[in-house]
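One protein chain omitted, others in place.
Letters A and B mark the chains as written, and numbering starts fresh at 1 in each.
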Amino acid sequence: MSMRGRLATVLGLFLVAVGLIVWSVATFLSPGVPGGVIDFTKAQAAGQPVNLTIQSVGSIGTGDHPTWVSYLAKNPTTGKWVHDTTWKLPANTVINVTVLQYDSGSPLRNQEWGQVQGTIGDTATLNGANFSVYNSNTGNGVGHTFAVPALNLSVPMVGVSSSATVCGVAPCGTSFAHNTETFSFKTPGPGNYSWQCFVPCGLGYLFGNGGGMSTQNYMGGFLQVVR
Amino acid sequence: MTISAERPTEVAASSVSPPAQSGGTSWTQRPGWLSQHAGTAIILAILGYLLGHWMGNAISGNYDYIANSGQNAIADTFGLSFGVLGWLLGIGALNYPLAKLVGKEAAHEETVEGWSKYFRYSLDHKVVGLQYVVGVLLFMFTGGLLAMAIRTELLSPTTHVFSPDTYIKIVSEHGTIMMMMATSIIVGPLGNYLVPLMIGARRMAFPRIEAFSFWIFVAGYGVIFSALPYGGFPTGWTGYAPLQTQAGPGMVSYLLGFAVIGMGMMAAGFNIAVTIINYRAPGMTWSRVPIFVWSILATAALLTLATPVLFAGGLFGLLDKTAQTAFYVTEHGGSSYLWQNLFWFFGHPEVYIMALPGFGIVGEIMPVFTRKPLFAYKVAAAGMIGVALLSFFVWQHHLFQSGINPDMRPLFMLTTELISIPTGFIYLVGMGTLYKAKIRFEVPMLFCMALFFNFLIGGVTGVFLSDVPVNVTVHGGFFVLSHFHYTIMGGLLFAFMAGLYFWLPKMTGKMMNKKLGLVHFWTMFVFFNLTFFPMFVIGLLGQPRRVFTYAKNLQGLNDFSSMMAFCLGLSFLIFFANLMWSMFISPVKAPANPWESLGLEWQTASPIPAHNFERIPVILTDPYHYSEVGAPALADFGDGGLVSSNSTTGSSPA
Partner (left out) sequence: MSSENSMKNETNHLRKMTTIWVILSLAADLLFWFWVGPHVPPGTMTSTAKSNQFDFTFLVLFALPVLIGVWVYLGYAIVTWSAKRDNVPEPIGGEVARSNRKAQVSWITITSIVVLFLAGFGTVAVINDHGSGGGEGPNPIWNPGGASKAEAAALTSNASWSPNSNQVLPVQVIAQQWKFTYRYPTFGGFESSELILPVGTTVAFNVTSLDVIHSFWAYQLSVKADANPQVNDVAYTDTKQLGNFTVRCSELCGLWHGSMFNYGKVVSQSDFMNWAKTTESANAANTANLPPFAWTYVPDANGAAGGYYPDGTVTPYSTVEVYGSKQPAS
């Protein structure tokens, strides 16, 4: 083979290798690239409180991991439930959060999360009634929490009765048993703040913190606070 | 001059019946398209995987905890295990043991000529050596790409290119692939290729085990890489339990991958140690063994003795994940310290598995380019053995802050600091050899000098890490990260490059391009230091390892480090281009002994005959008589003339 031929061969093989690498990166790593961001900055005038409606379900029912628990959020412009956990919020603004909890509960591993912290007034409402501490050893227990560690924000999501028909495919309609909780908090300055659940609800994994608890877009995500 | 041939009878004995002769018909010989090579191995590996996966699902798919998790680690374990088995069957690694097992006389393996021998189960250590070169480069480029991804994510503390779970997967995969690569990067290619040539042997002691060590190394690459499609693992290369037990099925790839690679490491170490001890040519006394062979012997001992601990530890973890045992789960009677102890009991000898061959290469190359004998040869050899021994007694310095028995801490601080004495010998050797020398700055020599520069920083920071009070600040941060990159990358990888530039002319008969080599060296040296030195500062300023976000005031340093890392990546592309250019595109025939080395490996014919030496040489002296005019000949090749061991004209008289 001539030198030019060899050069062409090596370059050709090199391009094939690069192509293979790009393909494998695209295949195996792209699900981890934070793609979906729900924008909450445009639905209202600047400075006005933002309404954030989310739901937690016991099993997402679709996709690669149908048995995993997950949070979903309602897109403020289309009104549709979206399986994305990165939410863009305006800075220094009051966020009114409504959570529809469709999952059952159990006693908390760490009762510290039974206390409402970091919300305006350190309280939340459960089906209309105010509360600031929930004893998860009684009643239906706590299913999940919504917590932003960097803001010291933590609110327990009280579980539905385990005898009720639990919704198994998201998004869940309000005809299924659920608890409605509301609370408000104020966003800080711009930055990326991770949020997560502190109830070990990743079934089938040691300490309950694997699976959906260890994968973004299920039980954790970011508050993308922008100016 | 006295000829000291202590074992003349063995010359005749070892020159009969070379191992790999084709002869007779057998069930392993069949038409070409049916013969065993990498292609059949891949097909059987895939079939094995599918069979194992199906079996695993059939056995365990109905258990609640598996159905709930939505993932089946048992099926993945079975699939990967049977895949590896299929791979070994397909490549022909099991022909010989299986034939023996059923009482048949095993046939001689067919010898294949031409390119296709590199894709077969070859019993020639020279073929295995070159197979390993390609293998470790594949590992290195995969790991390097992942490193680029890490530095890309760390460009900003707030804007994320990858999600945190993907970032941890990338970090873990990078670390694991690099560590697996680093254990073999010198022992595999250069150790397998050069050891028989350097000790005057015609082959390895166990050629089949040697070939096995390579092909299972490739299988290990496949297994560890399978972690990515499985969703990765979140534990870093250290795989700490119980996070390990909690992780998804990607963890199976990690545990099984280390077990598979571990089999290759044990096999390689065992084979090389036996070869060095038993296959030295007559006259090759322990005081005449080249220093590179000493380093490989010490490494082989570590591979053989330390790896079983990792192997067992990995299988325990696999049992925890699949069969619900509780080796590492405290509340069920296990211990979260057990993995840490097992892992580092292997892990610290592992660190020296990655350092010693580098020292050996430097010790071997420096005399050639300084025209001086190796300074303090015996101290160098003693240092290698000393490091190897001491390395078994330092592992708990990885656990200083873990809550181990506190009175262990001064003890392990002492042993850790003691190990810097034999490690320091390499500086005595290097500096002594440089003294009043006539230094030629060829590319391999430059890489050796760079090793002294880099490893010094790595070694000195190691003393900081071993000091318990200072360790409180630097443990688990970027300081330690930078420290081990300085020792492994700045030491081992630079030594590997020196070795490649030095020995590729003998291995392939082609010279590496010097101009491209110089560009490669200077870019790699400068950008390596600029990438990793800032990380010491980043670590001291409080950035822990393996984080996707960091303090805002550290962005400048992180960005600088990232930019330099990208340039470092480009430098590896220059190396790749040089390799392709010099080996394939525009090869230049290498002289028989381009560097005027006295080493035995350069004295045999070029290209090297199938069995290395026409007649087993009788070794007359050590190979470092560079500074004597009319020095004694190195070896008697039995061809009528003694090879003069020091000529200034540039060619060896016949």
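Worth a mention:
As a convention for this text, a contact is a pair of C-beta atoms (placed from the backbone, for glycine too) under 8 Å apart; a residue touches a chain by one contact, two chains touch by 3 or more.
Note that this is a predicted model, so its numbers are computed, not measured.
Taking the complete complex into account, the chain left out of view touches A, B.
When the omitted chain is restored, the residue from B:54, B:118 or B:240 that touches it is B:240. The residue from B:150, B:457, B:619 or B:633 that touches the chain not shown here is B:457. Counting over the whole complex, subunit B has residues 63-65, 164-165, 167-168, 234-236, 238, 240, 242-243, 246, 324, 326, 330-333, 336-337, 370-373, 375-377, 379, 400-407, 409-410, 413-414, 417-418, 420-421, 424-425, 427-428, 431-432, 434-441, 449, 452-453, 456-457, 460-461, 463-464, 466-473, 475-477, 540-542, 544-551, 596, 626-629, 631, 646, 648, 650 touching the chain that is not drawn. The omitted chain makes contact with subunit A at the following residues, 104, 106-112, 114-115, 117, 132-133, 135-138, 147, 149-150, 152, 154, 194, 196, 198-201, 203-209, 213-216, 220.
As a working rule, only the chains that are shown with their structure count from here on.
For the pair subunit A and subunit B, the distance between C-alpha centroids works out to 43 Å. If you check the complex, the residues on subunit A that touch subunit B are 3, 6-7, 9-10, 14, 21, 24, 27-29, 31-34, 65-68, 191-192, 194, 202-207, 209-211, 214-217, 222.
By the touch criterion given at the top, residues 64-71, 145, 149, 158-167, 169-170, 228-229, 231, 234, 242, 245-248, 329, 549, 580, 584-586 of subunit B touch subunit A in their complex.
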